[in-house]
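Every protein chain of the complex appears in place save one, which is left out.
In order of appearance the chains are A and B, and numbering begins at 1 in each one.
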Amino acid sequence: MTASSLAALPDQLPDARAVFAGRGLACERGGRRVFHGLSFMVCAGEALVLVGRNGSGKSSLLRLMAGLSRPAQGSLTWNAGDIADDSEAHHGRLHLIGHQDAIKPALTVKENLGFWARYRGAGPCASARIADALRAFALERLAELPARYLSQGQRRRLSLCRLLASPAQLWLLDEPRAGLDRAASASLDAALAHHRAAGGIAVVVLHAEDHPPEARVLDFDAVKAGG
Amino acid sequence: MLAAIGAIIGRDLRLALRQGLDSLLAVVFFVLACVLFPFGVGPAPETLARIAAGVLWVAALLAALLSLERLFQADYEDGSLDLLALGPAPLPAIAAAKIAAHWLTTAVPLIAAAPVLALILNLPPAAFSSLVLALVLGTPTLSLIGGVGAALVLGARRGGVLLALLVLPLYIPVLIFGVAAVGASQIGLAAQPHLFMLTALLLVALVLAPWAAGAALRQALD
Partner (left out) sequence: MRALVNPTFVMRWSTRAAPWLGGLTLLLVAAGLYLALIASPPDYQQGDSVRIMYVHVPAAWMALFCYTCMAAASAAGLVWRSPIADLAAQATAPVGAAFTFIALVTGSLWGKPMWGTWWVWDARLTSVLILQFLYFGFIALSHAFDDPARGQRAAAVLALVGFVNVPIIKFSVDWWSTLHQPASVVRLDGPSIHPSMLAPLLVMAIAFTCYYVWLLLVRLQSEILNGKIRALRLRQAHG
């Protein structure tokens, strides 16, 4: 990512001392207890990496963090306020990149991205941000192309563009590197580094081997073994 | 929030235009179903005139049902529904916006086609205005009730059949008053009382259906 492509991003996100935490979380899916007694804390500028084997509940935890589902036990707090009390504000400050890419094949790359930016109430500089986001993930040449022609990796990059198209302090990323080539992976690293430098928080599901050394790690297998 | 709702409606209309086949299919189904009746009951003009109102309403209702299953399904499957729920619009508003777009793309073409089919079925010209008016007042209720059903069956096995089982019984009141409005003006009576009933049904559905559909979407996301 070049320095100029980040020019449109604000230098500081609104809440420089934000703390996002969960205490005693339990999650049930389909009548099965996926995990319980899970706690975490992550502050502005930090990243939390979730590792663990398949089915250990990493994606479920991301959905709890997003407020899409409610924990069976425990609570999630943003600056000591329960996120369930003001879910609208919580939704407004987060981006979720899940396994599904939410891309409409009939719309062009730019229309796809533009819809989400407009839906989230992007301000007057929306089109500049969209252009910057596309440039950051090397999609600017494909902007007018219907998304049905994109390859798997390009679709992945397009959904990552949503992170940059509208501002949000909390990024929840589920295996964001899946299907990315080396260059796109580097763009993602640059975007994450810039996000954290500006006071953003990132929670990332990754494979154990490739997490950045300075990040906090929550190992689901260890949680499970510990009870 | 209004901008967000406008964005959803705009996107769905654009998608419907790009993939024009879906709304076209509903109209073609509507025409075909109506055209079958002269063969089924015989082409005698007075027989057709007697059943025209009922045939048109039942065919329109089934045509609207056809496209209903996809109402939330596509957004549910590709993850868009998660992101919509994480946006500024509350779930009932999202449901209402998508239902409005569905009505514009499927029911409006049906209403436009109805007078032509009424000609073929030998409906007396005196009843045309009340047919169109009844459809304009009745089809939004069908879309609203259908939206609740479509949200309820998200992720279910055999969602399409299930949707018909859930929604068709609830369509009966609209059918009753819709047909009665056309029938009344056919024999020279006032259609207004039936049209008022259709309006009342629409108002009740407008108040209740988005909340119910929103609650159903919440269950689907969890």
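For this structure, a couple of remarks:
We adopt the following convention: a residue touches a chain if its C-beta (ideal position, glycine included) is under 8 Å from a C-beta of that chain, and two chains touch if they have at least 3 such contacts.
Not measured: the values here are computed from a predicted model.
In the complete assembly, the contact with the undisplayed chain comes from B:Ala215, out of B:Ile9, B:Ile120, B:Ala200 or B:Ala215. From the options B:Val31, B:Ala49, B:Val136 or B:Leu166, the residue with contact to the chain not on display is B:Leu166. The hidden chain makes contact, of the residues B:Ile5, B:Ile94, B:Val153 or B:Leu198, with B:Val153. Looking at subunit B, the residues touching the absent chain are 148, 152-153, 155-159, 162, 165-166, 168-170, 172, 204, 208, 212, 215-216, 219-220, 222.
Touching the omitted chain from subunit A are residues 29-32, 55.
The criterion applied here is as follows: only the chains that are shown with their structure count from here on.
Centres computed as Cα averages put subunit A at a distance of 38 Å from subunit B.
Those residues of subunit B whose C-beta lies close enough to touch subunit A in the complex are 3-4, 7-8, 11, 14-15, 18-19, 77-80, 82-90, 221-222. Interface residues of subunit A facing subunit B in the complex, by the touch rule stated above, are 66-70, 88, 91-92, 94, 96, 98-104, 106-107, 111, 115-116, 118-121, 162.
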